[in-house]
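Yeah, one chain of the complex is gone here, protein chain that is, but the others are all in their spots.
Up next is chain A:
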Amino acid sequence: MSQPVMVASTLQAPTVPDSRWIYLDNVRQKKGPFTDEESFDASGEAVSAMEKMKLLVIGAGGLGCEILKDLALSGFKDIHVIDMDTIDVSNLNRQFLFRQSDVGKSKAEVAARFVEKRVKGVSITPHNCKIQDKDDEFYMQFNIVICGLDSIEARRWINSTLVDLVDNENPESLKPLIDGGTEGFKGQSRVIFPTMTSCIECQLDMHAPRAAVPLCTLATIPRQPEHCIEWAHIMAWEQEKPFPKLDNDDPEHITWLYKKALARAQEFNISGVTYSLTQGVVKNIIPAIASTNAIIAASCCNEAFKIATSTNPSLGFEENYMMYSGNDSIYTYTFKHEKKDDCPVCGNIARNMEIDPNFTLEEFIESLAARPEAQLKKPSIRSEQKTIYMQSPESLELKTRPNLVKKMGELVEDGEEIGVSDPSLGSVNFKYRLRFSKPFKSH
């Protein structure tokens, strides 16, 4: 399909494949007032280096759709997207890569196909699974990771995974993490250089915990339809257990809660309990605003572009957090969130430690006291699977005491990580990745 293009006759019309990128190339190949002279490379090589970069987008929902489109139109060519969800009819108002006929299909797959079709030359690889299903090797292949998630759990997981990937011997192991988030008319975008700048765990206090109503209000003097729903959710369900386990996505379960809430609302003369409100309260749904998603995604992709091209300073080392509010006119504020020394994720990077697996746990604990960085007097130790030894409380000390005479090889595997805490350290924890210096002889 040809479109008339107005060009002065003396100028050569740009060839079709390049015309889309002409303004982008102005930015990518010309120095601007804020360009860092040292890292900026105006040659075509910089453009092709950017095109070789591999990006991972986490989430293909409201933010993810915007992010994928923006990245593809920013000149990135190799993008992966991961999302375990399927398309629901209620997504269609803002998740614009999906159509009615896509309902029930994988978000990652449909989004990838749509953007590939509309932006020629971009490759988008979908992964229809949980982020936790992928191992370190998978995350190692990317240059930049961009999150468009609505769950704090998933953010914390990817944050700690990227922090743990960092290997000081290998600059490629440092993956800038760009995180976007929206809640109604509010949103934020932030850039994290794992282990170097304040991480998601450091910034956990920026997420206001879900506003909760006192339990006694729910139990005795409900005033709002939400109170009746919360009551049905927290108290009536627990008391009557109509199904073994509450499944927020099961319409039968939501209907049960809805009917309970409705009856209670009638009892207290409260109006407004509906099925969809019940679903919203139980699943903690905050109405998503398409324009907030668009603004936050644009900000995230702008940061990815700046990191990839060095055309302009990005968020990260100085200011690292941009908050946006569209509640009362428009307001943005950008600031530096400080890294926390006692952050349980980036404040203590797992150090490698060689141990003789034939040492007993008691001997191992004694050796910890001698380590200069730790000087642990009363360490408590656990692995992901096992509580290896706890100095307190008493009940745990008693139960873990028999481990003291066991050999380390019985308690941990080669390469396993342990967490060590000690009350004398205040809030600092240590993590060690244990490597066996000798084979383990079990007898």
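Going forward, a residue touches a chain if its C-beta (ideal position, glycine included) is under 8 Å from a C-beta of that chain, and two chains touch if they have at least 3 such contacts; residues count from 1.
Definition applied: contacts and distances are computed from a predicted model.
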item	value
Which of "Ubiquitin-related modifier 1", "Isovaleryl-CoA dehydrogenase", "NEDD8-conjugating enzyme UBC12" or "Translation machinery-associated protein 20" matches, in UniProt, the chain that is not displayed	"NEDD8-conjugating enzyme UBC12"
Touch with the omitted chain, as defined above, among A:Val89, A:Ala212 or A:Ile330	A:Ala212
Among A:Arg20, A:Lys105, A:Lys186 or A:Lys431, the residue in touch with the chain that has been omitted	A:Lys431
Residue among A:Glu66, A:Asp102 or A:Asp422 that touches the chain left out of view	A:Asp422
Contact with the hidden chain (one of A:Thr86, A:Thr125, A:Ser173 or A:Ser367)	A:Ser173
Interface residues of chain A (partner: the chain not displayed)	49, 52, 132, 135-137, 140-141, 152-153, 156, 160, 164-165, 167, 170-173, 201, 204-205, 207, 209-216, 219-220, 234-235, 238-239, 344-345, 350, 378, 380, 382-387, 390-396, 399-400, 413, 415-419, 421-423, 427, 429, 431, 433
